[in-house]
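Input: a single structure, listed below in structure tokens.
With one protein chain withheld, the remaining protein chains of the complex are depicted in position.
First chain written, first letter: the chains are A, B and C, and each begins at residue 1.
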Amino acid sequence: MSSQATMHLPLFLILFPLLLAGLLALVGGNATARSALAKVGSGTVAIGALALYWTTLHREAQFFAWDAVWLDRAVLTAEIAVALTLLLISLRGRQPLIALLVLAQGALMALAEWGGHAHPHVAAPLFVDSLSVIMALIIGVVGGLIVWHAVGYMPHYHHHEAQTPDRQRGFFASIFLFLGAMFALVFANHLGWLFLAWEVTTLCSYLLIGYSRTPEATRNAFLALRLNLIGGVAFASAILYIARTGGSLALNEVVASGSATALIPAALICFAGLAKAAQMPFSSWLLGAMVAPSPVSALLHSSTMVKAGVYVFVRLAPILQDTLVGLLFALVGATTFFFASCIAISQNNAKRVLAYSTIANLGLIVTCASIGNVQAVWAAILLIIFHAVAKALLFLAVGSAEHSIGSRDIEDMEGLIARRPKTALAILIGIAGMFLAPFGMLVSKWAAIEALMKGHPILPVIVAFGSSATLFFWTKWMGKILSTVKGAPPPHGPVSMEEKNAMFFLGVLTVGLCAIWPFISSTSVKPFLLSQFGAFVEFNRATILIMSIMLALIAALPLSLLYKGDKGLRIATPYLGGANVSERHLFTPSIGLTKPVAIRSYYLTEIFGERRLTRAGFIACLALLAILTVVVST
Amino acid sequence: MSAWTRILAAILFVLLSPILAGLLAGLDRIISARMQSRIGPPLLQPIYDLLKLFQKERIAVNRSGHFFLLGYLLFTILAGIEFFIGGDLLIVIFALALASVFFVLGAFAAGSPYSHIGAERELIQIMASEPMLIMCAMGFYVATGSFQVTTIHAQPTPLIATLPGIFLGMIYILTIKLRKSPFDLSTSHHAHQEIVKGITTEFAGPYLAIIELAHGYETILLLGFLYLFFAPWPLLALAALIAVYFLEILADNTHARLYWQWVLRTSWAFTAIVGAGNLILLHYLQRGGTP
Amino acid sequence: MANRTVIPFGPQHPVLPEPIHLDLVIEDEHVVEAIPSFGFIHRGLEKLVEKKDFTEFTFIAERICGICSYIHGMGYCQAVETVMGLEIPERAKWLRTMWSELSRIHSHMMWLGLLADAFGFENLFMACWRLREGILDVIEETSGGRVIFGAAKVGGCRRDVPDDLLARIPAQLNAVEDELRAITNVFRDDFSVRQRLCGVGLLSRNDAYDLGAVGPMLRASGVAQDSRLDGYAAYDKIAVEPIVEESGDCWGRTMVRIREIYQSFDILRHVLPNVPPGPVDMKITGAPKGEFFARLEQPRGEVIYYVKGNGTKFLDRFRVRTPTFANIPPLLKMLQGCQLADVPVIVLTIDPCISCAER
Partner (left out) sequence: MNLFRKSPWIIHYDGASCNGCDIEVLACLTPRYDVERLGIINTGNPKHADILLITGYINEQSQPVVRTIYEQMPDPKVVVAVGICASSGGIFRDCYNTKGGVDSTIPVDIYVPGCAARPESIMDGVVQALDLLERKRKEKKTRRRAIAPTPTSEVPTP
């Protein structure tokens, strides 16, 4: 147990958002006060996370011994309060299944608490290690930027969706509650505390998804609640199991006890993680979450919620390593990666493409973490970082693009580069960050393939197929933005300053991370891996060099556009079978005088149809989970 | 191999590939012509064509398309350098994929319907061939324990003995990469196509020459991949490469162009069976039969 | 879904050697709609009857189309001869039959090559066209021309063919036929070719009949109809069995044409030794008065020539109803719902002769 000196920051990060949530709930009715509070809050959270990172550089894990009975009582009370709230929600929404799930959770937790065995005791309920710090950075910086963006975005949202009642007070309060819960989740060492944070994020996601209160939004919010509560039941069972077997509820001790004793609770918690990380067959809630305003999607997809799901996987990776259970979880992740990537090909709604891509990438993270060897975990952590940044950027940029072109259809983004160059650039950077060498996601994907080879070769094979599908839909989208066929219709509305700021910073982060990831890897990921595995994979310097060359080349290429020496270039009309009319994309049709050419992308629905592949993916993953159940119970 | 020979190999790749690829294409055209009872062009024809294209007027639909072609060429060469200098195979594959993405984006940016359809088809072709390329690297890894070309090249026994399935899969997708029938969906050199020249439709003169040049580099690089299967015995390797290339020409001359669905389905199915099958079998064999 | 690409297909397009234009509406690669546009090679040559006298007009008629040029010229002559009540010499009738069948073979072989080109089988294209040269050689030897050879004449033939040449031709034809077997086997059996032809461009028997398809199109959908049965030229003395396939797809149409090539070889083997001696043309006096039409079987199907004379050297009206024209409605029907890759193949299976259709 180390000094208490740095304990203030984590505590502050947990409590400050909660305080802000309370403040916003009180005075958030006033627009000026609300935006000021939200801005201050987002800035403080981001700075707090950065400060935490700075103060813990190269530090060992620190545990905060804090043994007070009243604290346990308080947590218990909070848990009961959350359960009651959920029960109330389910009764009001006439959702008997949800009520049943809440009651089941309550029963399990009650058994664990008063089931007649020794009350498990956790000496240090909170801790900070480099993984928590990385997660805190993501939550604080990316989450903070998203909140900043939301301040500018929400008035536009209500301008466009005039029929939606303005409940921004509750909106921002929920967001800060969410952030607080996420911080608590990554700093909690006591599984009971972790579970509380877990349930609070579930509750917040319900509130945020159902924000617009349209029938669709309400339905999808309940869907999210239902699926996540199934995971919650598994989590509660894990706690009960540990309590009954007389184990420790401290996360670090669970991990340290190894796969021989802790495999069953770890599997149960990871099952909960699957639901939260929207893996098949639980993926539908994340798609439903698209009805919420863009910042909510960004929050759920990049820095919070789904990241909580994969966080527990990374934490429990040492237990899963080299076990059949781990392999099965890895297969669920890989299968999800493959199917979600393929389905994304058939989608033309930008946010759905992003949603499927999130599901897919979380699948990859789950796969890596479940394999659990040191290199795979390294890849998983880097994937979490890069994905959070690039995906947040994409969601925010798509949200802004939606406001300026009035559609979230990818086909309507044709020629966005000419119409909204900055937003288009943000989207392009985000997409490049998602799949192109030498950007972040690819670096980690490459490490993932190498790491998975040490697991089982079938995993990288599935990943290889899935990633070729990602190449298709991302490139298609980039091409759509770049292709200048139509003339530029006038943009709808302005983009607010806050939105621009957030997109700018995230864009810089996406590109900047490519340059500084070796630094992050050695300062933050390395200590964590050393503490967990006692080993670390050094990266080949030549590889880093060639990646840097590629980055430099890509950066230098646009400079060639500045070179105006090409006076010999003649601009000609495109090839239209000789039927051109003098203007660029008009041709002489069969009937009528002129007709514009229309170009649409391929969606390959006959092979990558959503319904068919979703069913196939669900069946495959359910079968894997069934095998998993058999393996765990024997 | 010493560092100097590796650097020399990379330099030779950059300098000689266009000529080598040109000769290969010339030979291809002559053999094809003979198969069609024709005499065919001179051996140096592709090189004449390339040089001529550089002398043509530069025309384009807009000012941005050719910028992407530069990326295509640069990253193809970079991938080749990384390969011949003995670097990481996965990096080579990713750089190659990046190059292809640039090419496709160039065609998208050209904003013409025919090049757009060509670009979409090219994407389908990339999607069809990409898994096999990655599996090839994975096969080398399982067999040698490394992704480094130098290590793979230094194996004492030819890898074809342990990776026959991977080799077959590579031949299959080579047909896609070389744009040969039945897989010449996005563009092709000879036959008339429903999408005119597909992805290259809007690129004229020097820009077309850049594409041809990059394609030449890509061809040599892919043959380099195949060479690795026979690395310890260079003569056998040469014979195998000639045989494979002849096989590609033969396939080109004995097949109609097929549908994209067919191309995608068969190449995924075939590479999944022979490639992944080979990998998994090898994985278990190496573990001594104890899964 | 509204993700529809709209592109112009033609008039300049490498797989359509002749300019027609389609507004293609496609979804992914499925053709939703194809709206044709014509007129790029409309010459208005029917109107030329006012400027050229009826014997001279034979040359114009031969240039309705350069592929089945001879049959156009002969059909026109036949119509005029009927109006004028001329009975042409027997030898001329047999020679006309010979040249019609030679034209049919060369046209079908050319078509086979173009079809192969359309589905991207370059080697097959080259092979078909290489053999076709053998037929063109025969045509050149007998008439002096390759594609437009001007052998038709009102009242018979412009040229006689020496008997020793007639005796030599069967050997030449046999040589071509032997080599052709190997090629047509590819069309029949090759895996990739069948992938591209079988089940593509289905036209049911009823549709073919209702939409007025003619020629191999109609016969491939199971309707046994062949104008040669009407017995013009020397066909009344030759047993012609209409070649019918039931499948109604592109493969069926290919098979019909391939079998017709062999049928034409058989007919020629029967015709060549039996060409009777005698003159090949007759002297024409007067001018046509009255109206009539001739109905012939072209390689592409049934063609109708309508002639109306007023007793002067210049006809009142000349009208051709060409098979391609009749086959356009079925074509549009077939194009709906096909793949983009099938568009050239389907367009080609009607064996389009736009020059004929637009005149």
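Here is the rule we go by: a residue touches a chain if its C-beta (ideal position, glycine included) is under 8 Å from a C-beta of that chain, and two chains touch if they have at least 3 such contacts.
Worth saying up front: this structure is predicted, and the values here are computed from it rather than measured.
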item: Visible contact partners (per top-of-document touch definition) of the missing chain; value: A, B, C
item: Absent-chain contact - pick from C:64, C:203 or C:280; value: C:64
item: Contact residue for the chain not shown (choose from B:59, B:168 or B:281); value: B:59
item: Where the missing chain touches chain A, by residue; value: 567-568, 570, 572-573, 575, 578-580, 588
item: Residues of chain C (touch criterion as defined above) contacting the omitted chain; value: 11-15, 17-19, 39-45, 47-48, 51-52, 59-60, 63-67, 69, 110, 113, 125-126, 129-130, 133, 146-148, 353, 355
item: Where the unshown chain meets chain B, residue by residue; value: 29, 33, 36-42, 45, 48-49, 51-52, 55-59, 189-190, 192, 196-197, 200-205, 208
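Simple rule for what comes next: only the chains that are shown with their structure count from here on.
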item: Graph class of chain-chain contacts, one of line, ring, star, complete, other; value: complete
item: Chain closest to the assembly centre - both centres taken as Cα means; value: B
item: Between A-B and B-C, the pair with more C-beta contacts; value: A-B
item: Computed distance of Cα centres, chain C from chain B, in Å; value: 44
item: Intercentroid distance (Cα basis), chain B paired with chain A, Å; value: 36
item: For chain C, residues that touch 2 or more chains besides their own; value: 5, 7-8, 13, 29
item: Shared-contact residues (touching 2 or more other chains) in chain A; value: 576-577, 597, 599, 601-602, 604, 606
item: Partner chain A, residues of chain B touching it in the complex; value: 57-64, 67, 70-71, 74-75, 78, 82, 87-88, 90-91, 94-95, 97-98, 101, 104-105, 107-116, 119-120, 123-124, 126-128, 130-131, 134-135, 138, 141-142, 147, 196, 201-202, 261, 264-265, 268, 272, 275-276, 279-280, 282-283
item: Partner chain C, residues of chain B touching it in the complex; value: 32, 35-38, 113-114, 116-117, 181-182, 184, 188, 190-196, 253-260, 262
item: Contact footprint of chain B on chain C as seen in their complex; value: 5, 7-8, 13-15, 29, 116-127, 130, 190, 192-193, 195-196, 339-341, 343-344
